[in-house]
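The other protein chains are all here in position, but one chain of the complex has been omitted.
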Amino acid sequence: MDPKTSADPFRPSRADRFSFGLWTVGNPGRDPFGEATRARLDPNHIVRKLAECGAWGVNLHDNDLVPFGASATDRDRIVAEFKATLEDCGMVVPMATTNLFTHPVFKDGAFTSNDARVRAFAVQKTMAAIDLGVELGARTHVFWGGREGTEADACRDPRDGLKRFRDALNILTGYVRDQGYDLRFALEAKPNEPRGDIYLSTTGHMLHFIETLDDAEMVGVNPEVAHETMAGLSFVHGVAQAMDAGKLFHIDLNAQRIGRYDQDLRFGSEDMKQAFLLVRLLEGVNGYAAYDGPLHFDAHAYRTEDEAGVWEFAVGCMRTYKILAARARAFDADPDVREILDTESDAEAERLVSGGFDAERVRELRARTFDPDALAAPGLRYERLDQLMTEHLLGVRG
Amino acid sequence: MDPKTSADPFRPSRADRFSFGLWTVGNPGRDPFGEATRARLDPNHIVRKLAECGAWGVNLHDNDLVPFGASATDRDRIVAEFKATLEDCGMVVPMATTNLFTHPVFKDGAFTSNDARVRAFAVQKTMAAIDLGVELGARTHVFWGGREGTEADACRDPRDGLKRFRDALNILTGYVRDQGYDLRFALEAKPNEPRGDIYLSTTGHMLHFIETLDDAEMVGVNPEVAHETMAGLSFVHGVAQAMDAGKLFHIDLNAQRIGRYDQDLRFGSEDMKQAFLLVRLLEGVNGYAAYDGPLHFDAHAYRTEDEAGVWEFAVGCMRTYKILAARARAFDADPDVREILDTESDAEAERLVSGGFDAERVRELRARTFDPDALAAPGLRYERLDQLMTEHLLGVRG
Amino acid sequence: MDPKTSADPFRPSRADRFSFGLWTVGNPGRDPFGEATRARLDPNHIVRKLAECGAWGVNLHDNDLVPFGASATDRDRIVAEFKATLEDCGMVVPMATTNLFTHPVFKDGAFTSNDARVRAFAVQKTMAAIDLGVELGARTHVFWGGREGTEADACRDPRDGLKRFRDALNILTGYVRDQGYDLRFALEAKPNEPRGDIYLSTTGHMLHFIETLDDAEMVGVNPEVAHETMAGLSFVHGVAQAMDAGKLFHIDLNAQRIGRYDQDLRFGSEDMKQAFLLVRLLEGVNGYAAYDGPLHFDAHAYRTEDEAGVWEFAVGCMRTYKILAARARAFDADPDVREILDTESDAEAERLVSGGFDAERVRELRARTFDPDALAAPGLRYERLDQLMTEHLLGVRG
Partner (left out) sequence: MDPKTSADPFRPSRADRFSFGLWTVGNPGRDPFGEATRARLDPNHIVRKLAECGAWGVNLHDNDLVPFGASATDRDRIVAEFKATLEDCGMVVPMATTNLFTHPVFKDGAFTSNDARVRAFAVQKTMAAIDLGVELGARTHVFWGGREGTEADACRDPRDGLKRFRDALNILTGYVRDQGYDLRFALEAKPNEPRGDIYLSTTGHMLHFIETLDDAEMVGVNPEVAHETMAGLSFVHGVAQAMDAGKLFHIDLNAQRIGRYDQDLRFGSEDMKQAFLLVRLLEGVNGYAAYDGPLHFDAHAYRTEDEAGVWEFAVGCMRTYKILAARARAFDADPDVREILDTESDAEAERLVSGGFDAERVRELRARTFDPDALAAPGLRYERLDQLMTEHLLGVRG
């Protein structure tokens, strides 16, 4: 676990494209029942420490760097210093986002508030955050609408919520085009917390919503392990659907137990099997290309930790990713695994069910006789397959 | 609770468009740990009893009516008798669907099986089920892919699952066009059970998937209360998104507790507030048109019931819907409610955030100064609004 | 909904024994993602407003009234003023509790911390909180061990956690006896949040734990709707087990959706059916005595509310309780309900399975022949029973 040993194959390096948010390693450990247990860290200090740990990028909300309501002069001074630090450390800002949840003005939503002035302020603030991100080199702007939801559902028709969200995004994609920015948007879903129910609760809902935008091409998703897992959904299936649609623009890695408050735990520290399957998907498998975007850890250290524990946490996220990537490669190369996965399918039947509708093929298909009992008989050896995966994960194979 | 009293405002009638599946009132009460507690009911008997209870339609899987593997002669005899019964009772078959889950041949999926022969058999079986439904007058064919998923996720790339599902639907929409059927498809999502994880786990995922089909126009969704609720998602928000997209082609009404096995309880018997909000949405609210499709109850009576209990159950589903519809009307007409909901928004701000991107409007927006603290100050009276809803539900207002 | 109208049967009054915590109506609306949306309220102001709203009691953590680390002089001054306000308003303090979660010293537990100094400090602080509560007239001291748990479970053997928790309570019950206080302890369980897993996660675990204490008689439970509901357990069954054991010393009423962060919503605003069944249990049913302790609302207003909304919230909690109590009485008096519930059981069989082991009765029992198919045949009319409950709840009966 000494990340400094050069011989260590799991030591993170810039080539791994790992990033952290200022708000993640900078999280001071405040929670609904307790005060902060650690001091807030200076953003420039965070950048330097992340670089030491082997990270490649640092992400931020506008107000992680520039305080809410800061003057233009203060903003410019802060940004200049931060850019110098980035350059000094060889770190990049791959993604930026807008804080539309901390200030009480957003207590009933930002883009979906019933008060059009709140919506206008949110759009204005987002434009400034986009400018900031672009200035820092960000290629992705993430939208997490944490306040876009309800507890008292009658307060607003959910379709009005969708319409307003859409209006805001249409203005903002237009703004990006108008400015000539090289920037894409990534929408991040969450089912609940801090609202009772948040609109567009999963990556699936987001993927569909994107299709209704004026400039769907510019917009993709930023799925987060914890958010889909809270609802007990398969994160791997959701990410796969986004990849299938060419919409996986960014990803938030962490860990979470199902049916709980948003935990944002160290990547891989819960549900190691889903973490393995996710890394395998991202690294490229089954003939599909790998995801080549940033690998962002949206997690924070336990409240029990001091600053040293925060860096242990950060290194742990990256190491576990790399160990899982190695395990995934070994699993897919294992002849015992391949024997199960590389089963031949019936070519004639494949032909009948591929390639869309064709009247002649349908006639052939309807005429063919199947023996369902015979087709049902063979065992599929999935217990063996899953046990092989278990033993790869546990490091007793390969 | 006597549904026969003509003065009873909650007595169901054909005009209400209520439907039940043969498999719902016909459910014999078998479960994973116990044998059937009731005899199976003859489909013709079911139709007669449903008509008596005030239902309008009856839905079916192919094998609810025609046994798996029945000869063509048997099939035609069964169908003829069933059609005669329907006519005799004035009942319709608004929807049909295909059983792609009971036979062991579907143990690892139907449209997504690794074995192309199983997929071909599933498509063939679905064509026959479509023919059957159309013959009975069905205008909607529902697809619930209960077996399309995994427990041992490595067995199949989830993107291959999506691709195969898409291939099957593309053939089937082509088939419907080719036959000249007046029929639409409605896809029904479920997160898990009977598989560990089912592909396209929510209505949101389905809505996006539809956009990737060759004939997206023919395909919509059939959201089910129990399925979205299992994952703890807001059913109302999911249905609203489908309505917003013009894709609510059918709906499955029942009740369910979050985070549990699929319960399919009597409509309204759990989570009365969501049931109220749902009925309010379906009946038309906030200036949006009502849903005018079938109101289908996909639920079954407790195992403790005999046949008499089944009809109590069926009448209960319909009565509760009608009571909730009345409560919703009264709620939205209540001046105390209207006072909260009809708050004026700032017209100038509305203008700035509507209508898509416009360079001039964006300049205006950026130039405007907002006072976030002042905007944050007013209380929104949502506790009052929600308590008014509670008291309407409990029948102590209006 | 005007609580001032004397003719209103649901207007709360002191006789109803309703209480609120200072921290509930005083909650300023801070959450993990946002700052406070309301000003903190002065405790004396809270007491006056609660009295106006019809409440009977006010509860408190030590630090809700006396700031952490206040001097003895400040403490005495604050307490004297508070007592004067209570007397002035005719309000009582039925329950007090200790804040063992806000200060970072408790970041890894109070009574179960690995650091014995933290445990000692927690016991010391609790003694002071007990003194304070008793001075204000409290008859119950509640223990919610919100920090007694883990995220990294290897840090402490859970049995050591239990042992330390037990040690602390043994000292504290001894202290109460030694001081001659007329006080009982009520232990409050919660499965998680703010810790990943909290020890003694449900009321059931607490009931057993109590039996292992030196002075089990002094200790009972304080079940909270939200806490058991988070885990999807039947709150009614848990409370019933506590009543059966004579251990329901206090109760925390609120509302919550399953599988989510701790919501502490207005009583009755979610899961109206469980709320109804709970009120029915507390008010006395089926020949069992009513619960006669305080009816405490451990809930808070939405973040969207200003102070006026807080009092709407408080009145709403109490009104809904009273409406549900009226509905429960009507339900149990309904002849259609009674017909189902008052079914005769077989007296001879009752004799055989009652009264503990008796060799002769067991011989008789073994000799008797049963016809399981015949016993299985009758329908139990539970769909009808549950629909009757639904219609009582919705106010369309009686």
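Each chain gets a letter, A, B and C, in the order it is written, and its residues are counted from 1.
FYI, a residue touches a chain if its C-beta (ideal position, glycine included) is under 8 Å from a C-beta of that chain, and two chains touch if they have at least 3 such contacts.
All values derive from a computational prediction rather than experimental measurement.
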| item | value |
| --- | --- |
| Residue touching the undisplayed chain, where the options are C:D108, C:E188 or C:D298 | C:D108 |
| Omitted-chain contact residue, chosen from C:E151, C:E305 or C:E391 | C:E151 |
| Residues of subunit C (touch criterion as defined above) contacting the omitted chain | 69, 103-105, 107-108, 114-121, 123-124, 127, 151-155, 157-160, 162-164, 167-168, 170-175, 177-178, 191-192, 197, 199-209, 211-212, 214, 231-234, 236-238, 240-241, 243-245, 259, 277, 285-286, 288, 331, 337, 340-341, 343, 345-347, 349-350, 352-359, 361-362, 365-366, 368, 370, 372-373, 375-376, 380, 382-383, 385-386, 389 |
| Subunit B residues touching the omitted chain (full complex) | 29-37, 101-104, 106-108, 146-147, 151-152, 192-194, 196, 230, 232, 257-263, 265, 302-304 |
| Interface with the unshown chain - residue positions in subunit A | 1, 10, 37, 232, 257-260, 266, 268-273, 301-302, 304-310, 312-313, 315-316, 319-320, 323-324, 327, 336, 376-384, 386-388, 390-391, 393-397 |
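What we mean here is this: only the chains that are shown with their structure count from here on.
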| item | value |
| --- | --- |
| Centroid distance [mean C-alpha coordinates] between subunit C and subunit B, Å | 37 |
| Rounded Å distance between subunit A and subunit B, as computed from the means of their C-alpha atoms | 30 |
| Sites on subunit A at which at least two other chains make contact | 103-104, 107-108, 151-152, 192, 232, 259 |
